[in-house]
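Missing here is one protein chain; the remaining ones are kept as they sit in the complex.
Entry: chain A
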Amino acid sequence: MRAMPGPITPGPSEKDDTMTAIIRIENLSKQYGSGTKALSGVSLDIHEGEIIALLGPNGAGKTTLISIICGLVVPTGGTVRVGGHDIATQWRAARKLIGLVPQEIALEPFETVINAVRFTRGLYGEGPDDAYIERVLRSLALWDKRDAMTRELSGGMKRRVLIAKALSHRPKVLFLDEPTAGVDVALRREMWEVVDQLRRDGVTIILTTHYLEEAEEMADRIGVINHGELLLVRPTADLMGEFGKKTLTIELMEPLAAIPDALSDRALRLSDDGRSLAYEYDTRADRTGIAHLLGDLARKGIMVRDVSTRQSSLEEVFMTLVAEPRQEVTA
C-alpha cells in the first residue's frame, strides 16, 4: 500500500480546524417513495486533496450519497455544501466544482473522443480550451484516439474517456462510481495509476468500490456504509491497524505430532505437516500474547526456525465491521 500522503484528518476529535472541507455533508437522508430508506442522517467532511473510498455492500447507500451530491437524486433531508455552495440553492456554483465518472459506460457512440470532451466542457459553461483538453487526453493516453468514434474504443479506453469528460472543466472534486467494476486486472492497475496521477494534481477524489483491495490501495480514508448509515470513516492505515487481525506464523525446526498440552489453552493451529504453528491475535489488544507464547515454546524445548506475520485483508476488516454493532462515526 502506498504511503499516506499530505493532509489527512482522521476524525472530528483530532480534526485540524484549519483543514478545508471541500464537501460538507450534514445529516443527509433519503427516503424513496416506496418507503425505502436509502440514507439516514449521514454527516461527513471531505477535505481538499484527499482520496476517500466509500465501501459498502450492494444497496448500502453509497451510490445514493454520490448521486445526491452530484444532483442526480434529491435528498429528503439534510444539506450538502460543495466548496461552500449549497447544492440545492447554489447548485450551479456547486456543480461547477464537481466531475462525475458514472459506473455505467455511457457515451454517444457516433461522437469523436475530442468532441465528447469538448461538449462536456461546454455544458459546464467553459469556453473552448483545446490546449487543456489535449493535456487531459494525453495524460489519459487518449490523444492518439482523439478523432476515433467512441464506439470504436475498448472498454478501458471508454472508461478513460468518461474520466476525460469529467475532468474537462477542471473540477476540484471528482467522483468515481465503481471505477473498475467489470474490468480486468491489468486495466484495474491502469485505472489506479490514473487516479494516482489525479491525486498528484491535487484533485479531491471520492470513489465507491466493491473491490476492497482498491480502497486499500488508493484511498487516504475509508468510509464504511451499510443500510444507509455511515458506520465509520477512518484513515486507511488506522482502519487496518485498528480493526485488522494479524496472524503470526511460527516455523519450527522439528515437526510436531500435536500441540503440547501446556499450550492447548492458546488459540494455536498446527499445520498438517506439523512444521508450523499459526497464532491469530488482535492488534488492538493491550497484550498480544506473542512474548509469552515464544517464551512458553522455548521452555518446552520447541525450537523456532522463523516467524512471520500477515495482516488481515480489508475484506476481512470490512466483514468484521458490517457484522459488528455500529461503531462511533468519526468524519
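What to note about this one:
Methods note: contacts are C-beta pairs under 8 Å (C-beta built on N, C-alpha and C of every residue); 3 or more make two chains touch, one makes a residue touch a chain; residues count from 1.
We take it that contacts and distances are computed from a predicted model.
Hidden from the displayed complex is a chain whose UniProt protein name, among "Hydrogenase expression/formation protein HypE", "Transport permease protein", "Circularly permuted type 2 ATP-grasp protein" or "Cation/acetate symporter", is "Transport permease protein". Residue A:Gly125 is the one among A:Gly59, A:Gly84 or A:Gly125 that touches the chain missing from this view.
The residue from A:Pro109, A:Gly155 or A:Gly295 that touches the chain not shown here is A:Pro109. By the touch criterion stated above, the residues of chain A touching the omitted chain are 70-74, 91-93, 95-96, 98, 100, 102, 104, 106-110, 115, 118-127, 165.
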